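Here it is, the structure, as structure tokens.
Just one protein chain is left out here, and the rest sit where they should.
As written, the chain order gives the labels A and B, with residue 1 at the start of each chain.
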Amino acid sequence: MGSLSGERINLDTNARWTLIEVFFREKGLVRQHLDSYNRFITHGIKESIKDESIITTNIPGLRVEVRDIYVGEPMVREVDGSENRSITPMECRLRNLTYSAPIYAKLVLCEGNVCGEPEEVVIGEMPIMLKSVKDRTSKMPPDKLIRIGEDPKDPGGYFIINGSERVLVIQEDLAINRILVDKGREGTNITHTAKVISATVGYRIPIILDRHKDGTLHLSFPPIPGKIPFVIMMRALGLETDEEIVLAVSPDPDIQSELLPSLQQAQAIATTEDALDFIGSRVAIGQVRESRIERAKQLLDKYFLPHIGTEGTEEIRRKKALFLGQMACKLIELVLGRRGVDDKDHYANKRLKLAGDLLAMLFRSAFRGFVRDLRYQLERSRSRGKRVKLSILIRSDIITERIRHAMATGNWVGGRTGVSQILDRTNWISMLSHLRRVVSPLSRGQPHFEARDLHATQWGRLCPFETPEGPNCGLVKNLALMAYISVGMDEKIIERLLIEKLGVMPAIKVLEMIRRHRIGAEELFKYSKVFLNGTFIGYHRNGAELAEKIRRLRRKGEIPHEVNVAHYKTEFIDEVYINCDAGRIRRPLLVLENGKLRLTQEHIEKLRHGEMSFNDLVREGVIEYLDAEEEENAYIALNPEDVTPEHTHLEIWPPSILGIAAATIPFAEHNQSPRNAYQAAMVKQALGLYAANYQLRMDSRSHLLHYPQKPLVQTRMLDIIGYNERPAGQNMIVAVMSFTGYNMEDAIIMNLSSVERGLARSTFFRTYTTEERKYAGGLEDRIEIPSPQVWEYKGAKAYELLDEDGIVKVEAEVKSGHVLIGKTSPSRFAEEYRERGIGTMRRKDASVTIRHGERGIVDSIVITTSQEGYKLVKVKVRDLRVPELGDKFASRHGQKGVIGMLIPQYDLPYTAEGITPDLIINPHALPSRMTLGQLMESIAGKVAALRGKEVDGTPFFSEDIEDLKKSLLLMGYPLDGTEPMYDGRTGELIGIPIFIGIVYYQKLHHMVADKMHARARGPIQILTRQPTEGRAREGGLRFGEMERDTLIGHGAVALLRERLLESSDRTYIYVCELCGHIGWFNRTKNTYECPVHGDKGIMHKIEVSYAFKLLLQELMSMLIRPKIILGDRFELAER
Amino acid sequence: MQEDSDRSPIGDESMIIPIRCFTCGYPIGAVWEEFVKRVRAGEDPAKVLDELGIKRYCCRRILISHVELVREVMYFTKKS
Partner (left out) sequence: MRVKVLEKNERSIEVLIEGISLPIINAIRRYAMTQVPTMAIDEVLVMVNTSPLFDEILAHRLGLIPLKSDEALEKYRSPEECAECTAYARGCENCFAYLRLEAAAEGESVTVYSGDIVSDDPDITPVYKNIPIVTLAPGQRLVVEMRARLGRGIEHIKWSPVTVATNRYVAKINVDRSRCDLCKRCIELCPRKIFYIENNELKVRNEMNCILCKQCERSCPKDAIMLSWYEDKYILRLESTGVLKPERILSESISMLIKKLDELHEQMNKVTVK
């Protein structure tokens, strides 16, 4: 392992780990969301209204100016109008409130030149992200947090909307404003294509440049139907002559000659006017030339490449032409084979949208709605001739409701769904992982194989294991531990810096110089093109030097560390890409200079003593963040011993390529990779302690493991994640053997005695909620013990546990059918009754009963008022869950299984010491799955227990398994982890030593108690009269097509008839022999009647399936006349 | 792993220790407090366990891997 350079880098594992610890102590695990939200609240919200800061009306001169906008302190407005400023997150959760703060705006009403006094008004409410700058709890000490009912370790990063915790899931998107070239699809007229999504605040417009088979270039973009020849577009943008156009594309004659077909094609249209007219004629059909030109100009200014600018100046149009020229250049380079197609899945071409960005989108659209309303109100109020007063006209609920509705349903502006999700509180890990989830908008219906594949640029950014199986595989991802997402900064500053300080020549100037022959085209070949956030801004004499210089300045702290730079150079291409936009996943790396670390031992010491922070290191240039683009220029050593002088960076901590869930796996590098993926999915289903304040919380369903333990075999990351304080599993003594055979096919045998002593016990909580609503007309719900007179009265027995107030008593044992909250509602048709003058209208029972098949003990009750002022009752029921046959367990290596048998201690095999296993897994679970990690964990767990200290099983940096085996031997156990065992039933020695050790097992939330179901008789559907479906509805077990086939195959006619007819939806209908119609029995006349023949019909009673009767009637409703022809069941033989 | 003394003011006492070892039934609860006290005083956990007579790895794992969460959780109970 000696290094080739001769000089060894002195950086041990613990020093590297110190960096990680400092990183997380500073940032926590949900920093991305918090930073993004904070930036939105402090800056973004102000920026997002810039282009609407003056609200004009159609009354001349009357306008409202928005001078400022800011978010206040968290607050709730109660029904009585009072402002509750001491609101806590816990109160919001319990009372189904939204944790939000008012948005204030300083508005000035102006008329002509006269402006009124600025008025501060509330224009809406903004949900507050927990632990963000606006959340008071972010500044509270732990004891204060405990007093207000918050778990002091809660990371925040989510919202509370109508009482439920919601996450804005990170959305992955294709990077905007970057030119991506690709080959055309086969069988089309298009050979090559260049695409760019131009986006700026509020706009998002894709522009596509295609090269047809004949060599011409065509442009298409949504506002204009059809394709526009490239050259015409260039002319429309102000480059009239062919020379100008060609130069805007490239000074290279090879590339220029590729433009010939396009130029020829557009010969007829030679002036800007003509070109604009050509474009205008596509949209403003049948209008005069002037207005066509005007319309085209407008279109180009506003919708064509809006990220360059939307003002219609000559310069901006020129810049747009230049950008288009670059698109053509890149396209032709691809045609000439000078570059390859762009990789859409490269992470340099992806951007992430976080909570702040998503809220900004939402707020902008909500604000627009608000402005529209205000404008309307102003106009109406003015037209009525009243004095206009702003505070009366403002309707703050528009913004409030728009935002709240989107956040409560997840339906975002732009038609995206599932953006806001209910925070997964199964356990600690599932919550953290949910806060770091990244979803791609690609449809799950299509294959998109490449998009789902793990891409090399995801290294250190997204977890290679943590992705679901099935349709969302590879589309739903999770951030790696050290991944950090750029917040973005103003690119104008960087552009100015590049041009003024770093010698970048602005593109327009260069073009001008070429035209005037100040620089020769050949000279320009040697220059590098410089792109800022995907947009071509100019040339630099030496790209490599520029990139180097930027990096140097960044390390010195003279350029913000958010700026990343990449230099691409090949035989033909010489481009510098500089990025400073938001949403790039970046990761920290140690900087190497000439094979030497900038990090010193001194730094480490200072970090350890808290005299220095991670940010200080970044500021000093010891550590820098790289985005996927800059990483293309980096040569990163994995470990210090690999470093050579060529290396530019050193990985801080290789295991940090993993995400939160995968970081729980010890010895992960010894497992077959899908097993790690399975564990990453399963760890989120494990029961544990999900939050310290679980007794106060009223989650609709949750679980709690009684005696959670921290894993004996640790990974270092567990400490950082906080898993050791919120564990979700237990260390079990696991033997690998067949024993009775009740563990075959992935079942597990569990020790009944251990279970009786409390192993894997858990409690299940379910909260039942109801609200005492008030309706129009003075009608209201009543929470009470319903009187026997109410509709749908459930019988006295059901209400026996209710207290006088109509709510169950705490600690009462409740079973299926019991009412938890007695409630009566006014009849749904009360209004009708009153109209008809029926005096006695009965109230309806609307009580909340225990779910079918569930039971438990009433744990706690909350009686409060909701935001609307209704009485709100929440009842939490708990149920003890002792492990039983069929409960699901899993180790941390994707080895899951259900209990197949519970065997008492005296029957189980025991070692010489007398130790019996808690759990026996089948040896067949191992060879094909190759989860060596589990075997290693087993040995390591045993060592840990014996030596009294946990084993470090961190992937890539774990304790040596050979050393562990040696210490096992020293402590008096066979080194291979086996032990001779005796059969507890006979006392005989089992022929072969058994592999036994300690493995961390998780109890998963799939338990038989929630699943087992059977029915003899029960409810039926109203429409078809067939049995209902599903356990929750006490449904029947489907006797399906294939089951039907078997009975047919056996000729079991009677059974078939019984199953499908008699025990299902048998019914009797009366059919008229004469016409074949279904008739009926007239009770008053006591006759059978036919719809055609009246009482003259000859009616027969027929046994049919109700579904068949329904079919006949449905046919009739479609004007088809089904006719049933009757015959005798038995025919008398003729003699 | 050594117990940090500078954790949050709620303390790191630990759900409460099981009364018995799940696997063998040894009344492990009886030695917990002494174990924690001595380990926190800086003694080697293995030595303490040996001296307390906890020999089997099934019992040892309970003491070593136990996380005392009651002290964190107990402040959040509903007021009666």
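The definition used in the following text is that a residue touches a chain if its C-beta (ideal position, glycine included) is under 8 Å from a C-beta of that chain, and two chains touch if they have at least 3 such contacts.
Every value quoted in this text rests on a predicted model; they were computed, and no experiment measured them.
**Q** Quick one: which of A:216, A:579 or A:905 touches the chain that's been left out?
**A** Here the residue in touch with the unshown chain is A:905.
**Q** If I consider the whole complex, including the chain that's not displayed, which of A:468, A:758, A:853 or A:1076 touches that chain?
**A** A:758
**Q** For subunit B, which residues reach the chain that was dropped from this view?
**A** With respect to the unshown chain, the touching residues of subunit B are 13, 16-21, 24-27, 29-30, 32-34, 53, 56, 70-71, 73-77, 79-80.
**Q** Could you please point out the subunit A residues that touch the chain left off the display?
**A** Subunit A touches the missing chain through residues 695, 706, 752-753, 756-758, 761, 763, 811, 857, 859, 878, 880, 904-906, 910-916, 968-969, 972-976, 978-980, 982, 984-989, 993.
The criterion applied here is as follows: only the chains that are shown with their structure count from here on.
**Q** Taking the mean of the C-alpha atoms as each chain's centre, how many Å separate subunit A from subunit B?
**A** The answer is 38 Å.
**Q** Within their complex, state which residues of subunit A touch subunit B.
**A** Those in contact with subunit B are residues 142-143, 146, 149, 152, 689, 692-696, 706-712, 714, 724-725, 727, 730-731, 733, 751, 753-754, 757-759, 860, 905, 913-918, 941-942, 944-950, 998.
**Q** Where on subunit B does subunit A make contact in their complex?
**A** Per the touch definition, subunit B meets subunit A at residues 1, 8-10, 12, 15, 18-25, 44-49, 55-58, 60-62, 64-67, 69, 72-73, 75-78.
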